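Removed from the display is one protein chain of the complex; every other protein chain stays in position.
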Amino acid sequence: MAPDVKQRKYQVIGTRPVRHDGVDKVTGRAKYGADQRLAGMLEGAILRSPHAHARIRRIDTTQAQAMPGVRAIVTAADFPEQGDRIVELGEGMANMRHLSANVMAREKVLYKGHAVAAVAADNVHIAQAAAQRIHVEYEVLPAVTDVRAAMREDSLILNEEIRTQAFGSAPASPDAKPTNIAKHFVFELGDLAQGFGSAEVVIEREFDTSTVHQGYIEPHNATVSWNADDRVTVWMSTQGSFTARQQTAELLQIPVSHVKVVPMEIGGGFGGKISVYLPPVAALLSKKTGRPVRLVMSRADVFQGTGPTPGSHMRVKLGVKRDGTIVAGDAWIAFEAGAYTGSPIGPACMCVFSCYNVPNARVEGFDVCVNKPRTSAYRAPGSTHVAFAIETVVDEICSQIGMDPLTFRLKNAAREGIRRVDGPVYGRVGLEETLAAIQASEHYRTPLPGKYQGRGVASGFWFNVGLKSSVSATVNFDGTVTLVEGSTDIGGTRTSIAMQLAETLGIAVEDVTPTVVDTDSVGYTDVTGGSRVTFATGIAAVEAAKDIQRQLVQRAALLWNVDPSAVRYEAGSVWGPQQQCLRFKELAAELPTTGGPIIGRGTSSEATQGGAFATHCVDVEVDPDLAKVTILRYTAAQDVGTAIHPSYVEGQLQGGVVQGIGWALNEEYSYDDQGAMRNPTFLDYRMPTCYDVPMIDTILVEVPDPQHPYGVRGVGEVPICPPPAAIANAIYQAVGVRMRHLPMSPPRLWAELSKNSS
Amino acid sequence: MTGWGVGMGKRIVQITVNGDTTEFLCEPRQTLLEVLRNTLELTGTKEGCSNGNCGACTVLMNGLPVVSCLVLAVEAAGAEVRTIEGVARGSHLDEVQSAFLEGAALQCGICTPGFIMQAEALLARNPQPTEEEIRFYLAGNLCRCTGYDKIVRAVQRAAQLRQAAQQNGRS
Partner (left out) sequence: MAAMPRVYIPSTMRTLTGHDIVDVTATNVREAIDELEQRFPGVKAALCAQNRLMPGISVVVDGRIGTLGLWQPLSEDAEVHFVPALGGG
């Protein structure tokens, strides 16, 4: 008889095993990028621009070159010319001219902190001293730092070769006028004029958000060895070893197969460790010296030289009937791309109305170059900005028509069959379930009577991506399985992948040993990002497990001398026609004499997931004298599909919420009028500490995604979307002011409170 | 002053790290963090900001938590230093490590060594801290992944485990 598996749906999925890499990470043994050390290794330093916008007239390296211990210096002159090639990089694309100029400035510097030259020396102190003795002659230009100013016809232009690329239009002619507006999007649905014509309440508001950084604790790093055979090995922290390999190869114009990226443990990424900064620089320094070179950024370099997420200016208009039915929505969104094109303006446009059924809608978006660091992805890129705008407008409408904000959202919620503004129709999604979960929560039902206290709710959406993953899995003769994968593990995914393999094989997760390997040792795998790893690499692991099952069935058929079609795999055992049974471990022991090793392989190329929704509820207290906001209580409900390892799912929600709280209340790049960041330290760029936040309660709503064998939905990104809006709505309930500029820091809140009381 | 001498611009410094007395050569400008990581190859101590804001490089010096990026190596002369590598007893994790591991109190893990050292210091001086006391004592350590919820719970759990272990030891 087959063991009774009906008591619980799954044996492994939904349990909370200790993660496989855990012991190494609590004992200090885990090797992160900056821990790499090679014999004969040199250390490097990068000279960065002190100006936000300047033409480079001349670089003189003579003095630096002459210093004892200095082994090599590189500038943009050492990099190959790229031309305006557009290259697909797995997750997104890049103009190689821009990517190269971002790694090492050519002709112009476009932001303070832009790399200009690099030194390799016997140690980091010599390298840093030498970098300071490289003399750069600049022609300083005015800095363009405001998104709306950069869009004006008469604005100074950052990149002379940029023409506006409108989505769904042929590329603009090179004869067209140069501009800072790199991209333009328009989405339309239904009849906007008729929609607003039928509205009984219309609210239109403008919003600004400041530039914020992902704030991972581990700075960027790369150690590179350029061998005499022109093979290049890169040890680094990266969210995607394969995209790092491709970017490095393209930037150096060497074959991609000549670059091997060895992903070290990674100390946080949140989207910021996809684009490459250091490997090509270290590679050229290694090529010049014939020795391995290690580059590690300082915290100031990380803030000023790597991609934050855009600042924005947005306008959102929503029209409703008195009964709360949404009839029309209009949004205008401009994102600061930073020095080069590439902000997440497309997804932002697609997300702004994504939580609602808006039958008549228009969204217009702009990707605009300004003299700030080239932006990169940050957790649900673009969605948090627009959630802040739409969710506070919704709250204002609810106040005006006197409707409970959850009831309003339930009435208009996106659900299966609803057409989005960008066209496609939703499949099975779980927004309503998250709204109902908050509505039923003890938190929402408990009154909050205190003076200066207020409660806010907000929802958020993120697509989640699928992309490509590969794994292989070897059955060891002792009945364990070695799982090899290419997805770098930022938050416990070795275990969430291994659990899916174990579930499918019917074995214990402790009997699976997952390993993240280099780009020569596993098939192509896209980045750890887009909330995709547990979904897509999970699918690949399930495929690999099924491949193993098929092979085990054949071995058992051989042993029992029956046809393989009469043998089945179930609950961790193979079963023969006479109810013969061999447990996985028993059959593994027979492998040496029945044909040798078994290797299962799996790939996935699911381009999209079903999408994730979250609804959050927050209680705040505002100090009326200091305008400081304290988070009293926080509950996050999210459709997580199926929670593979609930502890790490909760952890994603809690971490996303606290990043969102930082974005809401404190974090921002503070710029002076020359475009220089004034606060490039963790002291002044104020991320939440554990003293700033309470426990973060989570409600895991499980609406399985039919596109995954176990119903997984990505969980990592959407929890950052609701917090700024939920907190803004709570502040309104507490003190009666509407905040429309992030962060809602004490000075900004104080200014609004003062207006109210005067 | 004991434990260090002068020669060729570098100093000889003697310290005790995780119970072993050792000597190293360093320049006066080198930090304890740099020497731990690069000279003594104890890379479990992490560098996140180099100016004392993030706590990733926290070690115990004579029993007190310090951010080792703000301590010059020569200042550590004669000191007893304990790093993350010295927390486990042989192959046995201590209570703080076990609680972090079992409570999923780490995601990327880069801040974990610093948090564990800071938590060790807290529990040494206050074996039964309240949530408020834990949050206050750990406020100098930044974590960007977890939202701190499971870290705070892990420290609470470690306090319970340690108390239970001590009671068992007594009985």
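Letters are used for the chains, namely A and B, taken in the order the chains are written, and counting of residues starts over at 1 for each.
The criterion applied here is as follows: a contact is a pair of C-beta atoms (placed from the backbone, for glycine too) under 8 Å apart; a residue touches a chain by one contact, two chains touch by 3 or more.
These figures come from a predicted structure and were not determined experimentally.
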Identified contact with the non-displayed chain, of A:Ala77, A:Ala228 or A:Val425: A:Val425
Residue, one of A:Tyr10, A:Tyr138, A:Phe167 or A:Trp332, that touches the chain absent here: A:Phe167
Given A:Ala150, A:Ala380 or A:Val393, the one touching the chain that is not displayed: A:Ala380
Chain not shown: contacting residue from A:Glu590, A:Glu606 or A:Glu702: A:Glu606
Contacts of chain A with the absent chain, listed as residue ranges: 86-88, 91-93, 166-171, 184-188, 214, 269-272, 274, 344, 346-347, 349-350, 377-381, 422-427, 462-466, 529-532, 605-608, 707, 716-717
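As a convention for this text, only the chains that are shown with their structure count from here on.
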Chain B-facing residues of chain A, complex: 16, 18-19, 21-23, 25-32, 34-35, 37, 125, 214-219, 265-270, 296, 298-299, 490-492, 645, 647-648, 650-659, 681-683, 687-693, 695-696
Chain B to chain A touching residues, read off their complex: 27, 29, 37-38, 41-51, 53-54, 56, 83-85, 87-88, 93, 97, 100-104, 106-113, 116, 134-136, 138-153
